[in-house]
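For reference, the structure discussed in these notes is given below.
Missing here: one protein chain of the complex. Every other protein chain is in place.
Then we have subunit A:
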Amino acid sequence: MTDTTTPITFTPERLAKAQEIIARYPAGKQKSALLPLLHLAQEQYGWVSSDVMDYVAGLLSILPIEVYEVASFYTMFHLDPVGKHVIEYCRTGPCCLMGGEDVYGHLKQKLGIDTGETTPDGKFTLKEVECLAACGWGPVFQIREKYYMNLTNGKVDEIIEELSKD
């Protein structure tokens, strides 16, 4: 969760990365770096607050509104605080054919929360997403960069227990 007492700023490594990303585009087209920078910001802060968006706008010399309207269009950016692990499960047809609804039902039961909620200890947030381009390996969910595929109730238990440790 964002610590609102310290000003928003990228870590030195991320700032260097951000500069490198901005330099990829032709002169004057630095706004193209917006999605990559929002990903970078979310990686650092876990979610994208309006302070974070203002900071990104500053880095790109664009208006804050240009960042807000983009961040709210794309589903990957969390505009509210989330738990430590955000589990995004695929709810689309092919994953459902592979028994997705049962597995996700089990997942909700295991965590004791419904879609859109966060566990009281702040460890897990559950989100429903559309097709993750892994339909033949469904049911599928994603936690940050990692894909968890061919899910079964047993696998869900293992993954949650493993992640609960840290």
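The working rule: a residue touches a chain if its C-beta (ideal position, glycine included) is under 8 Å from a C-beta of that chain, and two chains touch if they have at least 3 such contacts; residues count from 1.
Rule of thumb we're sticking to: contacts and distances are computed from a predicted model.
S.K.: What is the protein name, per UniProt, of the chain that does not appear here: "NADH-quinone oxidoreductase subunit F", "ABC transporter permease", "Carbon monoxide dehydrogenase medium chain" or "(2Fe-2S)-binding protein"?
M.R.: "NADH-quinone oxidoreductase subunit F"
S.K.: Which parts of subunit A face the unshown chain closely enough to count as touching?
M.R.: Given the touch definition above, subunit A has residues 24-26, 29, 31-36, 38-39, 60, 62, 66, 69-71, 73-77, 91-94, 96-98, 129-138, 142, 144-147 touching the missing chain.
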